[in-house]
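Here it is, the structure in full.
Omission of a single protein chain aside, the complex is shown with its protein chains in their original locations.
Here is chain A:
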Amino acid sequence: MSAHTSRFPWNLLVGFVLSIALTLLAVFVTFYTDFSSSVILWIIGAFAIFQAIIQLFMFMHVTEGKEGIINVINIVNSMILALIIIFGTIWVLTSGHAAM
């Protein structure tokens, strides 16, 4: 890892360019395509997740260090919790509420 650090940080540059490109692509899909709203949401949601993965691996080096695997398990666990909280809340407070 530090054996490579004197080199030019290509992974950072690639990550940065990809983030900018994905952001612009998300704006393009949102405002300049004729997909339905839900299709647009799925596409830009996928872009957001891809960008988050770029940050985690190319910028934050999540797998680095002796505890790399623990870091990954911890972050995956937190993301699962986040999804349960978000979709669980929406489900209970919209469809669950309407069913009563």
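Just so we're on the same page, a contact is a pair of C-beta atoms (placed from the backbone, for glycine too) under 8 Å apart; a residue touches a chain by one contact, two chains touch by 3 or more; residues count from 1.
Note that contacts and distances are computed from a predicted model.
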### Task
Given the options "Predicted nucleic-acid-binding protein containing a Zn-ribbon", "Iron ABC transporter permease", "Quinol oxidase subunit 3" or "tRNA 2-thiouridine synthesizing protein D", say which is the protein name UniProt records for the missing chain.
"Quinol oxidase subunit 3"
## Note on the structure
Residues of chain A touching the missing chain are 1-3, 5-6, 9, 12, 15-16, 19-20, 23, 26-27, 30-31, 37, 40-41, 44-45, 47-48, 51-52, 55-56, 58-60, 62, 64-67, 70-71, 74-75, 77-79, 81-83, 85-86, 88-90, 93-94
